[in-house]
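With one protein chain removed, the remaining protein chains of the complex are shown where they sit.
Per-chain numbering from 1; labels A, B and C assigned in written order.
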Amino acid sequence: MAYDFRLDKLREECGVFGIYDNDNHDIARLTYFGLYALQHRGQESAGIAVNDGGTILYHKDMGLVPEIFNDVVLNHLKGKIAIGHVRYSTTGASLRENAQPMVVKYRGGQIALAHNGNLVNAAEIRNKLEENGAIFQSTNDTEVIANLISRYCLTSSNIEETFANTVKEIKGSYALVILTPDSLVGIRDPFGIRPLCIGKLNNSYVLASESCALDAIGAEFIRDVNPGEIVIVDKDGLRSVNSGSCRESKLCIFEFVYFARPDSVIDGACVHHARVEAGRQLAREHPVDADIVIGAPDGGLNAALGFSRESGIPYGQGLLKNKYIGRTFIQPTQDKREIGVRIKFNAMRSEIEGKRVVMVDDSIVRGTTTRRIVQILKSAGAKEVHMRVSSPPYKYPCYFGIDTATRKQLVASNNSIEEIREMIGADSLGYLSLEGLLKTPRGARCGFCTACFDGGYPVEVPDKEINSCKGGAV
Amino acid sequence: MAYDFRLDKLREECGVFGIYDNDNHDIARLTYFGLYALQHRGQESAGIAVNDGGTILYHKDMGLVPEIFNDVVLNHLKGKIAIGHVRYSTTGASLRENAQPMVVKYRGGQIALAHNGNLVNAAEIRNKLEENGAIFQSTNDTEVIANLISRYCLTSSNIEETFANTVKEIKGSYALVILTPDSLVGIRDPFGIRPLCIGKLNNSYVLASESCALDAIGAEFIRDVNPGEIVIVDKDGLRSVNSGSCRESKLCIFEFVYFARPDSVIDGACVHHARVEAGRQLAREHPVDADIVIGAPDGGLNAALGFSRESGIPYGQGLLKNKYIGRTFIQPTQDKREIGVRIKFNAMRSEIEGKRVVMVDDSIVRGTTTRRIVQILKSAGAKEVHMRVSSPPYKYPCYFGIDTATRKQLVASNNSIEEIREMIGADSLGYLSLEGLLKTPRGARCGFCTACFDGGYPVEVPDKEINSCKGGAV
Amino acid sequence: MAYDFRLDKLREECGVFGIYDNDNHDIARLTYFGLYALQHRGQESAGIAVNDGGTILYHKDMGLVPEIFNDVVLNHLKGKIAIGHVRYSTTGASLRENAQPMVVKYRGGQIALAHNGNLVNAAEIRNKLEENGAIFQSTNDTEVIANLISRYCLTSSNIEETFANTVKEIKGSYALVILTPDSLVGIRDPFGIRPLCIGKLNNSYVLASESCALDAIGAEFIRDVNPGEIVIVDKDGLRSVNSGSCRESKLCIFEFVYFARPDSVIDGACVHHARVEAGRQLAREHPVDADIVIGAPDGGLNAALGFSRESGIPYGQGLLKNKYIGRTFIQPTQDKREIGVRIKFNAMRSEIEGKRVVMVDDSIVRGTTTRRIVQILKSAGAKEVHMRVSSPPYKYPCYFGIDTATRKQLVASNNSIEEIREMIGADSLGYLSLEGLLKTPRGARCGFCTACFDGGYPVEVPDKEINSCKGGAV
Partner (left out) sequence: MAYDFRLDKLREECGVFGIYDNDNHDIARLTYFGLYALQHRGQESAGIAVNDGGTILYHKDMGLVPEIFNDVVLNHLKGKIAIGHVRYSTTGASLRENAQPMVVKYRGGQIALAHNGNLVNAAEIRNKLEENGAIFQSTNDTEVIANLISRYCLTSSNIEETFANTVKEIKGSYALVILTPDSLVGIRDPFGIRPLCIGKLNNSYVLASESCALDAIGAEFIRDVNPGEIVIVDKDGLRSVNSGSCRESKLCIFEFVYFARPDSVIDGACVHHARVEAGRQLAREHPVDADIVIGAPDGGLNAALGFSRESGIPYGQGLLKNKYIGRTFIQPTQDKREIGVRIKFNAMRSEIEGKRVVMVDDSIVRGTTTRRIVQILKSAGAKEVHMRVSSPPYKYPCYFGIDTATRKQLVASNNSIEEIREMIGADSLGYLSLEGLLKTPRGARCGFCTACFDGGYPVEVPDKEINSCKGGAV
């Protein structure tokens, strides 16, 4: 009976952070603040691991960053190198066993790993590893990667080679930060599907999924990690290792559409600017005669501003989102389900009443919430509601870290635009073209994965393993 | 060492909600949703009391509404009449004993009370009551009111008279909802300083601090409770009792400036509209040559839009506020205090860089956060920062429910506008005039208390009792 | 479906503790340790209040002493005078509002009260107070007492008179400790039904329900508070005030039978010795030819030893009680209810098998658990089970602090001894005579209330008020 708002939004898997300290910083606190800035990338669990001169200390749990850490815990996590992780909230069972960083002991010593992304050949590798005797305690790709590192360590002459070999074997998207006994390692997949950047705070190096985490701790942005690049920070400073696996750049375009924080700069392009541009382009592609442009909070606000700027139609604040709606939301009883959306959103009648409204959102997944918001606007007196979406129809499941349900649940997979318009009850509906979208990340020094729009997956995607460790904690 | 952001914002005391059911609704759930919509009025504690045919069942605790209630608790709270309360978060000790509704037994039976506001003669009444043998277990004004009701009950011929006598004795601001054995009662103070409105859901009556709570449960707005009015809902429907104490209307103007949710309509005026108007008026009073107008999130966003609309300067999104910053925020170590603000706010460089920025906020209390935000904007490349405040200088402490610290802490109490401008590092600073502000609540059928700006308190304010029950729970 | 073991045991209400410090002790910690030693008198809630030079700080919550307090809380509770309280666990709703000490502000300042006992005229006083305008927020007798103190304070010339007047009005059992702005007060009811003793730790005075709490903190036992005596400890030392209400001593005999800790000495008699003596006397009154004497853990162990010593039949350990059974016990599904008792108790087959067993318990309330234990012993091979009870048949409800259910539930109220024997399946059953029992507290300087055995209540007992504040927290 519970209505899950989250099914109407796409979710990415995780955020990662790392620091190698040369300035006697309080690295656990810096990691904590970095994770705070990356919290939008995952609200299910969080963790920090530090290397305390040989041994790794860590703390991880289910919940938000501020719920998991306190002064006592942070004071305990002393060390020279730290990594951190935030993980997204699944709709099903949230396994505590899946919280990261994962801390393991292997031939090369004790390491901790934090991973953002998704391997498409994880099941295949698991099978191969199991055929060689490996056991798995979680359903995390991270555990697969740790096993590979352990095995390649045996046959490699140094960690550069170990990581390069590992990179050769795993397919899919990943931004990895790894804490080794004496170094901090960052790895980005050969296509650079997931973002990872390098910063510097005084003499210390920082790695983060997004530049906003650098800003949060006052670190200077240095550059993005390149696709297929392995960066190793140790006592000799930072060095780059070419994994030999780099391919043409294919950054996930959805980082710009929805995932990343608007104040981040990824692969050279400013996220907020890209979103405003997407709104502008949308106005060019799907102009409409209207009185006001509003954004669906929070995903559509930036693009709505762009639409307004381009079209000259005034920008307005037409919808209020209850910011206290959290993860635990008691549902109204069955006959009052519409209360659910009304508690989350309310219309600003004074902005809406009697007007022709353009509502901009970043995407439409199932369409359910969109339909209800259109109803709310009409109830508040909107004469017309023109829906504009700042990305193309989302038609193909993502295998690289976005948690879309099955293709069956993707409304654009199974319906024409006109059918969707009718379903959501809008007076018109316009999606941004892929060509238009690709122009928006101004200054981007990368190519893009657009598979969710056109099905052009950069790597072959097998039928995804459902769940290799089938059971689960209660 | 902890930096308390909250000291830079004004806080109101509480939100109240009540329902008298004639339709077999699940009243605990409706109250829960109503409180959810009123959560912005108080995040310290929340509670619901229901009348279960003679006895009162209740649940209250420290925390947010979704943290306190779950299905088991709500299912237990069955009844025909319910009231609810949310309470604001103090900076000091949060007494569990102060959570509301307060449930008491007296001569007239068992009642529950929930109160928003502040009595200025509470200490005086407490003294008088103590001289007659009363004891007090909390520092709540609600306990004072309950004692008065109990005493007037002894000498009154009906509850109308009991409540009217009580209203005559208490001075200050209050919006009260009371659950009696067979009725739901709402009382608004003689000046109507705190808001309270009446709604209807099918055949059931609802009372709420703001109309947004009516919207949340799908109830129809009927009217505001009048200053000094007592409304009683029982099996015979709703009737109005004139307390004989009503005075000229003096609604707290800060409800429009900052407290109320923008989608609420209070005493006839739309909050969001008033804020946009305040921005427009501000642009008229303090025009400036600039490239972009931004609002300080979240308080200044509406007025920034108005400023943009009036001035023609484009509206922009120049500041991002981390929405995961909650009540428990671990501070950076001392030498890194500025991290605190950076984690909460970040500038959108692409919107700001090289531009002359107008930043609009609703008010300046201490000025500390404002100064840091100006710094953030300048660091992000703003050529100029012009601060505009959509209310007059906040100079006088409030005795009617706003938690300002002492006058010493109010920057406008002790500094000229030019001094404040210099302190916050802005290139120019303009406050909305009181005359200008009073024009903004379009259609308001009320007068306003503007004491915080001009010192004109509607009732005599004695030196406030600091804390009648001095100790406190740890 | 839940089987409540506790219904088979009698429960007393509370334990109290107080200290007036003249040695710069850490009084919160001393009170904590004192309450730890009194934990057997109540496991529902606990609290400590300290007078911090004018204001009272306190902490109280539901749970066991070690669950409620930690170093942070105790470090916060600094002061010169402290009182503490433990409260028993009811079978029904446990109201957090009922946790003690109760802290109130009245004409005389701020005081804290902790109470063990039960007033028989509480309802009557409540009614009278309500008729004068008082309100009640809990169902505690303590709130009644606080109201009386507040009122008598108005007409008395000093606190001695205030307390003496209060004592005159309240009827029933009570051991009270009160923290006033500058003194620690202890009051014992006119019959001395509940115990209260005085100790000294260096130059500091201590009050406690039982002497075991003095031992725990290394304090020296001074004397018991006399029936009807008021002791006041302040800067001038300890002084005794005769309330003018003292009557002939009527200490609850059940303190010796079951409630008190065996290492305590109450009104001159050692509890453990009295129980051993009860066992001896039982052996004289109900001798039996048997092979082994065992006690039902833990209540019957002392008396079993006495029975063995007197009879010469060897003492044995025939039953093991699972010490991890706590307050939250998940029940077996319905068809396996007998598992419940088996998890709590198991027989030591090697002690029992083939033997004629004398099992001694302190009392039989409903008889249910007794019946099952007899079954367990027989299943373990006992040839005969002779039940011996170290107190007379429990026939009359207690109105002075023991939580017996209704008379209907008291098996001895409604059945002959032979009927009970048959119900519990024992081969013989013998109860200690009242005359025999009264001889057991060797050296006791007090008389005894034996109303539960003979119905001779020391004060008139009206139909007890069920619940003056009918509702309750969820």
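Throughout what follows, contacts are C-beta pairs under 8 Å (C-beta built on N, C-alpha and C of every residue); 3 or more make two chains touch, one makes a residue touch a chain.
Owing to the predicted nature of the structure, the values given are computational and were not obtained by experimental measurement.
Here the chain not displayed is in touch, across the complete complex, with A, C. Of the options C:36, C:58 or C:307, the residue whose C-beta touches the omitted chain is C:36.
Only one of the listed residues, C:19, C:57 or C:74, touches the absent chain: C:74. Among C:77, C:216, C:313 or C:451, only C:216 touches the chain that is left out of the view. From the set A:35, A:77, A:184 or A:305, the residue in touch with the chain omitted from the display is A:77, counting the whole complex.
Between the chain not shown and the residues A:25, A:40 or A:59, the one that touches is A:59. Listed here are the chain A residues that touch the chain not shown: 49, 52, 54-60, 73, 76-77, 102-107, 110, 126, 130-137, 143, 146-147, 150-151, 153-154, 468-474.
Along chain C, the points of touch with the absent chain fall at residues 26, 29, 32-33, 36-37, 39-40, 43, 64-67, 69-71, 74, 212, 215-218, 261-263, 265, 270, 272-273, 276, 298, 301-302, 305, 308-309, 314-317, 320, 322-326, 328-330, 332-333, 336, 338-339, 342-343, 346-351.
Here, only the chains that are shown with their structure count from here on.
Think of the whole protein's Cα atoms as having one middle point; the chain whose own Cα middle lies nearest to it is B.
Computed centre separation for the pair chain A/chain C is 60 angstrom, with centres defined by C-alpha atoms. With each centre defined as the average position of its C-alpha atoms, the distance from chain A to chain B rounds to 36 Å.
Residues of chain B found to touch two or more other chains are absent.
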